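Here the structure is laid out as structure tokens; the discussion comes afterwards.
Missing here is one protein chain; the remaining ones are kept as they sit in the complex.
Each chain gets a letter, A and B, in the order it is written, and its residues are counted from 1.
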Amino acid sequence: MGNNVLIFAEQMGGKFRSVAYEAICQGKKMAQGLGGKAIAVAIGAGVEAAAKDLGQYGADKVIVVDNAKLKDFTVDAYGKAFSEVVSKNDPAVVLLAATFQGKDLGGYASAALGAPLSSDCTEWASLDGGIQVKRPIYAGKAYVTVKFNSQPAVISLRPKVFLADAPDASKSAEVEKIDLALSDDDFRSVVKEIIAKTAGKIDVIEADIIVSGGRGLKGPEGFAVLEELAGLLGAAVGASRTVVDEGWRPHSDQIGQTGKVVSPKLYIACGISGAIQHLAGMRTSKCIVAINKDPEAPIFSTADYGIVGDLFKVVPALTAEIKKAIG
Amino acid sequence: MKFDFTEEQKSMMEVGRDFAEKEILPTQEQDEKSHHFRKETFKKMAELGFFGCVIPEKYGGNETGHLCAALLTEEIGRVSASWTLPFNMQMWGPAFTILNYGNEEQKEKYIPALVNGDVIGAFAITEPNSGSDVAGMGTTATETDDGYILNGQKMWISNAQTADMSLVYAYTDKAKKHKGISCFLVNMKNNPGIKTAAIETKLGLFCAPTGEIAFEDAKIPKSALLGQKGEGFKICMWQLNNTRLGCAARGVGIARGCHEHAIKYALERTQFGQPIAEFEMIQDQLALMYVEYEAARLLVLKAAYEKDQGNIGNTLSVSTAKYYAAEAAVNASGLAMKVFGSYGYSSEYPVERFFRDAKSLQTVEGTSNIQKVIIARAILSK
Partner (left out) sequence: MNIVVCVKRVPDTETKIKIGGEGTKIDPAGVEFIISPFDEFAVEEAIRVKEKLGKGEITILSLGSADAQTIMRKAYAMGADKGVHLNDPSECQDTLAEAQALAAALKGMQFDLLLFGKQAVDYDNGAVGVQVAKLLNIPVVTRIIKLDVADGKAIVERESDMGKEIVEVKLPAAFTAEKGLNEPRYPKLMDIMKAKKKPLEEKPAQLEAPKLSIVKMDYPPARPPGKIVGEGEEAVPALVNLLKNEAKAL
């Protein structure tokens, strides 16, 4: 029975993502409770250079699988590499960020190792020499507390819930580079092209502020007023399901149970009535503002602050006022 | 006796609900405002087989039955009363009537095209001076060597201006009174003797076209006669006993729409520091709406069930359902308006639309008074 925590250090284009630091910080805390070490795993092409810096966030050791063939993420190849590292190290916990990659890789490792899995955890606690987690189900309409009956437990953490500690520049991790034999079978799926996100467009999952619109926008043109406010705040623009189903906004902007679940610092809901499935997707936002002409709209019961009124008047006024306030 | 729906019936209700919410609701507000009949919605209904419920597979239908049709009508009606009209008309109107009274040639010519939506159907009974008194109509069909010549005027005809074909009731022999009425299958397009005009002055049901038809020496062929000469009144009564079931189901849909909206609103709206649903007078209104909805629905389901068992001429059940559902819809919309307070009076909320649409049910296809006459005659003759 191991007592180490093995953490997938997610990177993009050779740079570690902030979610990797979040996971390592939590992994270190878990390892301390278990009396083990926090071991980060970096997989990719050209990831070795930055690997030792993961020590600044708490990694005791970093295992690097650096291979030109691993330039692009595919579940099959990364999954193979990651689960081999896991099985060699016999950890108590396998920790990832609940990003697209992290969830996929967690699923692969769970199946490869026959290990129980919980995705998107928002709380964890040490318990009887193991880890217990709490995670949202039904998109946050309820939460479950999960106990693992077998080791390792594969756990992914919801991004932005656990914040990374400031890096300690005096620390550095031991780096172990390993070579893995990858066969053709591991490359049955191949990334042919990456279509990067539109420049300047902020993803709703990563945004600190989201300005979101619903049916009250009356049409795709209506979003112009939201775009202006979002531009000023450096915010992402989100949308309700109705709006997406109507084709006014792309699917990737949808917030709610069949879209993205977000928890930004500030969520400004404009012309959104507040259907249950939408509330499920944004109710964990730190501060919620609702602007709606209908004083009985359910969104007001979830919002911290509300303005009853025509969003086409209120939102431009808000943009102007914030412009004044932040100079 | 079983009160459970089959899995198939539940699936059909789900299709009806999804269709209403995804295909009708999103554009409802603007379409109602602009009195717009959306042809593509009509075509989508056809593609899903809505118009084929009571039509055999041989003619493109699906034989899911009257009960299924009534359930679909309720699901559509709870969102849009307007849209139950083109639906019911297409199916229970001309198609089902031709199925019963038409010859093979007529069936093949019209029914598949009505079911697949290529042809929009209508039926024309009412005239400016003849409503409840069907036999008081003035339209005539004068027989010639090669056909008939229609003269007269029809009013309040659903689909008048959009229809490709219509059942037209007209006198072939005025002296024989109601036994001198005949029914014709009339092609509405490309006939210089037929003119139609939309009626823009109605109170509600704005997405469902309604109009008037003027026949001025309109020539139609011999083959246009449906059934026998002089059989028109019988056909008309038979047909109304089917289309009325649609009206009743529409009433159930409206009553349900009203009570659902009222419940939601009563739980959301707070006054005096609590949701208004906590107040007993509001509860009284909600309970009444529910009771009447439930009762109307059971009457409709019973009448539809009887038809599915082969008892098409079940006038007592249909008229009972039609009378009660119409009153239930009108009551429910009035009560919902009270629950909504001033928002009930606003055209930004759906209640006032239900209020306007519901009123039509006390008039169309036999007024509430006529239904009571039919009911009384039936129970007194027992």
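To be clear about the criterion, a residue touches a chain if its C-beta (ideal position, glycine included) is under 8 Å from a C-beta of that chain, and two chains touch if they have at least 3 such contacts.
From a predicted model like this one, the values you see are computed outputs, not experimental measurements.
Only one of A:Ala68, A:Ala181 or A:Ala196 touches the chain withheld from this view, namely A:Ala196. Although one chain is not drawn, its touching partners on chain A can still be listed: residues 10, 12, 17, 72-76, 79, 99-101, 103-104, 106-108, 110-112, 114-120, 132, 134, 136-150, 153, 188-197, 209, 233, 244, 250-252, 254, 256-259, 265-266, 275-277, 280, 283-284, 286-290, 295, 300-310, 313-314, 316-318, 321-322, 325-326.
The chain not shown here touches chain B at positions 7-8, 10-12, 14-15, 18-19, 47-50, 52-53, 57, 62-64, 68.
The definition used in the following text is that only the chains that are shown with their structure count from here on.
Taking each chain's centre as the average of its CA atoms, chain A and chain B sit 53 Å apart.
By the touch rule above, chain A contacts chain B in their complex via residues 242, 245-246, 296-298. Listing the residues of chain B that touch chain A in their complex gives 22, 26, 265, 268-269, 343.
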